[in-house]
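One protein chain is absent from this view; the other protein chains keep their places.
And then chain A:
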């Protein structure tokens, strides 16, 4: 690798500056799929940072890299220190799941300071890349204008004789950034420009290799290699400070962005304006849950259907999935996630980049639009958030040299791989693990309808184990009945009961298997409402509770109760009981009665980790205390997929 880079080393100075982020992607032009293996995560950090703090490669990443390129050792820390402030300042305004990703298309967008739009980061990055490649000299100013901090970062990676100067420059450039005013930005930009010019001059002088000037090949490596050690020593002192600071910042960055609170006037208003669906009136909403979006029920289906032709920018596949969410036809974390990803896949296949736009940038905004449409139909689950994050990072990391069709196939295969590895294969691994915990004569209890648990039960049955299943169900979802039907058809012997009778059946139960919608890093299991009660009663009866959950559903949030974040179901579903005509007490209420009555239909609850004996995941069986470890490792891993 080094040899190859050496041979290519033709520093086009300005490009060097701007190309660093994309270096790895560009470098192996013939083998376009290479980025995943070769790309130093470093290069991605600007993009991923602005994406979401979660995606930021932890410091360890950086040092991993350094192992490969010793020369760069001191650099990453400084780089971080340069760019982190901005990232940090992005955090508060960033929405949970790109709720806000806007259809912004101005290229020369200088609204760095606004920063509220998370996807902006993507645009910026792709912009710079584009400019750098197409108009190497002319684009410089423009792109620098937009990227003072990335310039700084690049400089940092680009050890020069004038390193110390560059360092100073960087320090000064990062400061105004923190201030986040446009003036400051401009100054920063000027400074960085100056620095970059100086650097380029220096480099040009040094490496006299001719040719390939405007080419997009990365030039920075050889000089880096050469000058590494001296640089390291020269900046050793400042480096240490930088690293310390960066570690601290890194930690701060790890904080997930605050969730969108629906009762927040300013944001709620904006959401309302952009919404496709009618917002149900706020009447009779439970006060405790004003911060959550109200349930949108299937009655809006015809309305949405009629708007099909107005919302032409929504791909039909996405539209269909949205309608399915809205109608409640699609439920279950995995099913929803897979349907969404496949819809996106289809949309990507049919996608063609509009003229004067780049694929990465436009597609990201497109996906963002899809996502916000889906959110309107039904709030996303944590697992879907993770999947979207994955997809966006894949798009962002597409090598620019790829042709459109190549990029599309890459993305589609990426999605396929995600579905396969993270859901399908993960489930298979979970089956294997969980089946070892089922013995002959066991009485297994499950609640609601979890597809993983169902697979486990069927798998164990296929293995010939003799056991009985207790299916516990609860109004208003009554999903257990469908599960019961499927299990009985397969020949499993079952007992069916309602959640209230859980204490009655728990005496005989030997294991409790539960599914989860998400698992938070404090070990809290976020799952169908009622799961907490089941786990609690099982705990009280000293019955082990096994939670089965794929690792892609893990999330680094923490939550203590079920109220701060939840999803509201259709309140009217409560007053009706399917198949029971005798329960009609709430049918004819007077207006006065309705005024005082609130119906609350929660969808999820949070099970405290002390009720959980073990979490069965594709990484094996872990205690709830180990969830953060997986979250950390997992984050790193799917960045690199």
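Keep this in mind: contacts are C-beta pairs under 8 Å (C-beta built on N, C-alpha and C of every residue); 3 or more make two chains touch, one makes a residue touch a chain; residues count from 1.
Everything below uses one rule, namely that contacts and distances are computed from a predicted model.
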Looking only at the UniProt record of the hidden chain, which name from "Signal peptidase complex catalytic subunit SEC11", "AP complex subunit sigma", "Translation initiation factor eIF2B subunit beta" or "Response regulatory domain-containing protein" is the right one? "Translation initiation factor eIF2B subunit beta"
Pick from A:307, A:357, A:475 or A:632: which residue touches the chain that isn't shown? A:475
Contacting the left-out chain: of A:363, A:411, A:431 or A:484, that is A:484
Which of A:514, A:606 or A:627 touches the missing chain? It is A:606
Residue-wise, where is chain A in contact with the chain that is not depicted? 286, 288, 473-476, 481, 484-485, 488, 491-505, 507, 528-530, 532-533, 536-537, 540, 561-563, 566, 574-575, 577, 579-580, 583, 585-586, 589, 592-602, 605-606
